[in-house]
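The complex appears here without one of its protein chains, the remainder shown in place.
Note that the chains take the letters A and B in the order they are written out, and that residue 1 is the start of every chain.
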Amino acid sequence: MVGALVPHVAGSLWLIPALPLAGATITLFAGNRLGKWAGILATVLVFASFGVSLAVVLNLLTYPGESRLALQHLFDWISVGGFRVGADLRLDTLSATMILVITGIGALIHLYSVGYMAEDPRQGRFFAYMNLFVFFMLMLVLGANYLVLYLGWEGVGLCSYLLIGFWYTVPGNAEAAKKAFITTRIGDTLMLVGLALLVFKFGTLDFEVIFGTAGSVLTKDAATVIALLLFAGAIGKSAQLPLQVWLPDAMAGPTPVSALIHAATMVTAGVYLVVRSHVLFEISGVALTVVLVVGVVTALFAATCAIAQFDIKRVLAYSTISQLGYMFIAVGMRAYGVAMFFLVAHACYKALMFLGAGSVIHGMHDEQDMRQMGGLRRAMPWTFATFTIGGLAQAGVPPLAGFFAKDALLEVANHTGREVVFVLGTIAAFLTAFYIGRMICMTFLGRTRSDAAEHAHESQPVMLAPLVLLAIGVVVVGILQLSPDGAVTQALEPVVGATALGAGLSVPALIGMAVAVALLSLALAWWIYGSGRVDTVAFRERLEPMATAAQRGWYVDRAYDVVIVQPAKALARLTSDVFDALVIDGAVNGIGGLVKRSASEGKLLQTGFVRTYALVLFFGAVLVLGFIGVRG
Amino acid sequence: MRTPIAYFLMLAGILFAMGTVGVLINRNALRIFMSVELQLNAVNLTLVSFARLHNDLGGQVLAFFSMVVAAAEVVVGLAIIVSIYRRRRTIDVDAAREMRW
Partner (left out) sequence: MPLDDVVFWVFAPIAIAAAVGMLVTRSVVYAALFLVVNFGCIAVMYLVLDAAFLFAVQIIVYAGAIMVLFLFVIMLLGVDRIDVRSERLWLQRPIAIVLAVGFVLEVATALRAGIGFATHAPEGFDLLQPAGNTQAVAEVLFRDYFFPFEATSILLIVAAIAAMVLAQRKVRAVTQAELGEELADGSEDEAEVEVAP
């Protein structure tokens, strides 16, 4: 990767993460006093960061393809022996894409939160955590080496924990936060081992060095091990099988959190990581297959779960897991550009739907069960319109962004001879459209099913504006990329390589199939849930016990509980009640007891009689004389 | 002088041992003190014997000093015993056992 570094760009890279960091610091210390101004300050700072990002990226794009790279060295972070790591920032088209998504969507979500969290007494804290999250996420994608990336990785994990458990007085929320943190920790630890191996093999964590010399330094097996370890981290963060269990529970956090962290940004960090490290994965080959398989399985698994959920946010959660699976499918097929485009599109429409769901929940006075909703399109027209746009985008209806992403993916699958992937991907697309349709129908169409729905009201403008902007974004992004070779993928090429394309079904045929599948599925969903002609309750009962199983995530949680959690708790109990109480305390108290007893028995030597002391003295003297006599 | 010097030294040793026994066995402070004087005398005898053995008058001089100091010591010691008696009405050394467990 040659690169004349782009100087003024490089000089101002630090501003992008620095602005939200400043926001976090200020609101952390002064949040309570600022009141609602905390939110406004935080939002302004993220918008400012977006502005800088935009300027920087536009500047970057004025340069020709090969030289679109800017590096900024902030300071020497670690310098031990021969091992050096700098706090370095790197801007290429890959990280450029990410920062625009993060700051852009992040800014809109902050704006939304000003309205959503307006009555919360701790909103200062909330915005501090949100800004902190944006800072860490930016560091994650702007890092020029794995350590800065890992810093951001851990940081977003922390902020996720803090924000999921934001309403910590409700015990379930604290549990959910803990679950999220611990589950991702498993992945993070494996990833750390991967980083250690990288240091071992390369002596550095710098991207340029590693990706430049990986071909000659790593054997296939070494690359496989490292890549799989890194992917383990991605599995955790992006909630893929088998570590997907934390994401549905993470919906306990406020809805803006779900939108920002668990839809648009943090969960996509895994995808970013793999795309960034694609050199290692490609040397391995096996690793890419693993990624592909995991993606396929997860996409299908999560889609089946999404169909059976009643909580509107949980539908979206499982949907996110499923869509992330799609992104990994693309990565596994080496279609990195497609994967990144999918990421961008998904960020837009998923954030949109989450914010819309938040709007619905707000209007329904904190009711989240879709069975209590219905007919909300009359009371909340703006929410309905924007939400539907987002949903249709996800379902893959042209000319919205999701269609292009999904179509591109299936096209790659078909053209590279991966028929199984193509078929399964299409099935998953059908399911996706179905649960989207179900969600929209149950929430907005038909008759109102409860009092809360009767008295629902539209949300404030400060919450609606982001919805509208995101909806526009969904359309625009779609237009930017009208084929797998669209503008976005092309921009990414210098970093990720071109997407290999072969031949298969013709492009129009594929488009036709995709659209047909989407529309068919939506129509079916409308027939069952929206038209009022089918008794949904009876329908569900006929599908039991699969329906309940699907709703409960196919009992993966329960399995983990039995196999891992309970034994761990038993072990903890054993350690604390037996080992700690008896052995360690026994030893410590035993020593104390020993001292006490020896003292109480030893003190009897002090008889108080001078004569005994004199006797002992004489005894000692005789002894010493004896020694001297024997020796000499 | 035909007697081997070692005999004098043995005598001194025996007297010293008996003095020690007296120190350890007696409870009357005065008797203990007297036993200490016996010990001191045994040591003086040793000194003089060695002076004779090595033809060195220094031994006798040292014994002389020992006697002087012993005299001073007896004076002070008896004064102490007297004042202890005044305070406690007894000179039984077993009575002074407050510093016990």
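By our rule, a residue touches a chain if its C-beta (ideal position, glycine included) is under 8 Å from a C-beta of that chain, and two chains touch if they have at least 3 such contacts.
Since this is a predicted model, take the numbers as computed values, not measurements.
Touching residues on chain A toward the chain that is not drawn are 607, 609, 611-612, 615, 618-619, 622, 625-626, 629, 632. Contact between chain B and the absent chain runs through residues 1-11, 13-22, 24-28, 30-31, 33-35, 37-38, 41, 44-45, 48-49, 51-53, 55, 57-58, 60-61, 63-65, 67-76, 78-83, 85-86, 89-92, 94.
Here is the rule we use: only the chains that are shown with their structure count from here on.
The geometric centre of chain A is 93 Å away from that of chain B, both derived from CA atoms.
The touching residues of chain A, counted against chain B in their complex, run 603-604, 606-611, 614-615, 618. Residue ranges of chain B in contact with chain A, taken from their complex: 20, 23-25, 27, 93-94, 96-101.
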